[in-house]
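One protein chain omitted, others in place.
Now for chain A:
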Amino acid sequence: MKATTVLKWRGVALMGTLFFAINSFGQSTPKLTDPEIASVAVTANQIDVDYAGIAQRKSADAAILNFAKTMKTDHLGVIDMATKLVKKLKVTPKTNSVTKSLLEGAKKTKATLNGKSGKAFNTAYMDNEVAYHQAVIDAVEKVLIPQAQNAELKALLVQVLPALKAHLEHAKMVQKALK
């Protein structure tokens, strides 16, 4: 019973994320141009900022509130860097299938999160943060970095990876403490 619930939740969390779009690899790895990569990068960061906003509204757990605050700061920081870079490169971020699937997934996840409260919310938020960061790391490593053409865009993505990985470890730590 419990296992089923967890699996079901994970499914929801992952659906529509980059992981979904990308992990089905092989034939279906999306091919992205630099403007599309920029759009994916900004969107992926904004989604985690949004999740953090929900957590700040709904959670009373100190470790979760601290984590959410960090997510907001860091992901907004990355958006800022990306925005400055695309301006400098005179690139206009271009919405694409991955951006859309990200947004669709986020819409569902937000609805799920907004429907929960208390301990159930805390668990759902942290489970999603673990899954989401893992998915984004996979996408950045396997798709965005390899496909980025502009050296500065590629460098930015490389630069962001350690933060994403630290966020994942942080998320796992908070998740574990909830159990």
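By definition in this document, a contact is a pair of C-beta atoms (placed from the backbone, for glycine too) under 8 Å apart; a residue touches a chain by one contact, two chains touch by 3 or more; residues count from 1.
Just so it is clear, contacts and distances are computed from a predicted model.
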item	value
Complex member absent from the view - protein name from UniProt, among "2Fe-2S iron-sulfur cluster-binding protein", "Nitrate ABC transporter ATPase", "Ni/Fe-dependent hydrogenase, large subunit" or "Plastocyanin"	"Plastocyanin"
Candidates A:32, A:78, A:102 or A:135 - the one touching the absent chain	A:78
Of A:100, A:116 or A:165, the one touching the omitted chain in the full complex	A:165
Interface with the unshown chain - residue positions in chain A	66, 69-70, 73-74, 77-78, 81, 159-160, 162-163, 165-167, 169-170, 173
